[in-house]
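Submitted below is the structure of interest, expressed as structure tokens.
A single protein chain has been removed from this complex, and every other one stays in its place.
Chain nomenclature is as follows: A and B, assigned in order of appearance, with residue numbering initiated at 1 for each chain independently.
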Amino acid sequence: MMGRSVSFVRRLGASVVDGIWRLGFATRFMVLLLVYSGQSFRRLHLTIREIYFSGVLSLLIIIVSGLFVGMVLGLQGYETLQRFGSGDALGVLVALSLTRELGPVVAGLLFASRAGSAVTAEIGLMKTTEQLKAMDMMAVSPIARVVAPRFWGGVISMPFLAAIFSTMGVVGGWLIGVVFIGVDAGAFWSQMQAAVDFRYDVLNGVIKSVVFGVAVSLIAVFEGYDCTPTAEGVSRAITRTVVSSALAILALDFVLTSFMFRG
Amino acid sequence: MSFDPTHDEPLVCLKDVHFAYGERSILKGIDLSVRRGQVVAIMGGSGSGKTTLLRLIGGQLRASQGEVRVAGSDLSRLGRNDLYALRRRMGMLFQFGALFTDMTVYDNVAFPLREHTDLPPEVVRDLVLMKLDAVGLRGAGALMPAELSGGMARRVALARAVALDPMLIMYDEPFAGLDPISLGVVGQLIRRLNDALGASSILVTHDVHESLEIVDYVYFVSDGRIVAAGSPDEIRASTDPFVHQFVHAEIDGPVPFHYPAEPIAQALLGGRG
Partner (left out) sequence: MSRTTLDLWVGLFVLIGAAALLFLSLRVGNLSSANFAETYPIRVQFDNIGGLKVRAPVKSAGVVVGRVSDIRLDIESYRAQVIMDLDKRFEFPRDTVASILTSGLLGEQYIGLDAGADDEMLKGGDGLPIGQSAVVLEKLIGQFMFNKAAE
């Protein structure tokens, strides 16, 4: 009994120390990443290539999901609003939920599982097959050549993906509300425009998506770079990317929302 | 290729080098030197620390004690930039090739040239084709690494390692997993490239017969120490039990078959004490 609790405390201590160790490594990694970013920006085609992989290739899932989420919002929102006789406000509901919350958050979650996991897998496999070491031996910094372009590619793609998601959502809400249910098109758009403020709603949503892009990309490249160089290590790193990204997005969303949309 | 010990300073020189992964001591006082123009083999069983030794010479690991000098500079004193400058003049062939899997063969070989020089694309192209031609794969430029056989991949990695005409080329088990013909081809390539470039080479291997054909000097590593050394002729004639075990591929001898452990009887009975 005694022995078990001692070993439990010991294991707890070890995992705390390990966590601090990782945190320190992550911080050093982040500083290096920023230091080497200049170098990788000078060779823009590397970053453009990564925008292709994380942005363009995520486009389809973002468009389709955005459309569906908007359509669901249209159905559910109308169902509730018309009980209070304010079906005309459907546009407001759809647009505000998307620009403020669902756009950045859902696009961020999709981005993490589509692009973030791919980045982790790629870097992890490069580490496992000693490609990163080989690069380092060729006097080419893997952080400048492999990590930084993937990080910036993600950071640049994310706000665009979130905006596309929100736009498709509004289109989906319009499709259900105006085209199928028959909400007045004029009321739908004009109420939406009167209620959605550019700076307060749209811009804050964009800021959120940028923050999520930084968080997810950082997690993805770090997990890949830090993974145990075995097949199992890579698969665990991918899982960690998706899980930590989701947690980071939701936690950051709470923090940002409480700063942005008070009162 | 003659190598007289009074020649000027060796290109690579290790003095009493110690290294440990955490608690586990891997190298326990290695002395070793490679002269300019030489091809030197480092032999030893799996897990004897040969790869670790190469990574110390490449500056990817730091010795915990002792001195590693390459081209006159003490690696432990070099900052990152100086180390990178030095590495541009080194080529390393990794144990499994470590080709960049997202690039074609051509782009793999062009990689160091594009990263480190501002040569116009036509010049890069000529250089890459020359290197690929030297390893006999000029026609394979458009293939992806996944489409290559083990021997071809090794040769591409070789072409990439010598792309910048290095002064020192390191090979980590270049023969592992090759059929006898590819093995001979790669062996001859190593010698030819070394002489053509006027470089020095370090060859980590446990293929005794192939390497004795092509090297100038051999070091045997066991348990973190150099246990024997000599020219190929001296090695063939050696009566040292370790060398004998290795050259004649005997299962047991000074190189133990077992990873260090308590005796098996004790392990099996230990649980019931």
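In this section, contacts are C-beta pairs under 8 Å (C-beta built on N, C-alpha and C of every residue); 3 or more make two chains touch, one makes a residue touch a chain.
Fair warning: this is a prediction, and the values are worked out from it, not measured in the lab.
Peer 1: So one chain is hidden, and I want to know which residue out of A:V69, A:A139, A:A163 or A:A248 touches that hidden chain in the complete assembly.
Peer 2: Of the listed residues, the one touching the omitted chain is A:A163.
Peer 1: Among A:L33, A:M71, A:A95 or A:L132, exactly one should touch the missing chain; which is it?
Peer 2: Only one listed residue reaches the unshown chain, and that is A:A95.
Peer 1: Could you tell which one of A:M71, A:M138, A:V155 or A:M192 touches the chain left off the display?
Peer 2: A:M192
Peer 1: Can you name the residues of subunit A that touch the chain not displayed here?
Peer 2: Residues touching the hidden chain, for subunit A, are 45, 48-49, 51-52, 55-56, 59, 84, 86, 95, 99, 157, 159-161, 163-164, 166-167, 170, 189, 192-194, 196-198, 200-202, 205-206, 263.
To be clear about the criterion, only the chains that are shown with their structure count from here on.
Peer 1: Which integer distance in Å separates the CA centroid of subunit A from that of subunit B?
Peer 2: Computed value for the inter-centroid distance: 43 Å.
Peer 1: Could you please specify the touching residues of subunit B with respect to subunit A in the complex?
Peer 2: 58, 60, 84-85, 87-88, 90, 92, 94-96, 98-102, 111-112, 115-116
Peer 1: In the complex formed with subunit B, which residues of subunit A make contact?
Peer 2: 122, 125-126, 129-131, 133-141, 145
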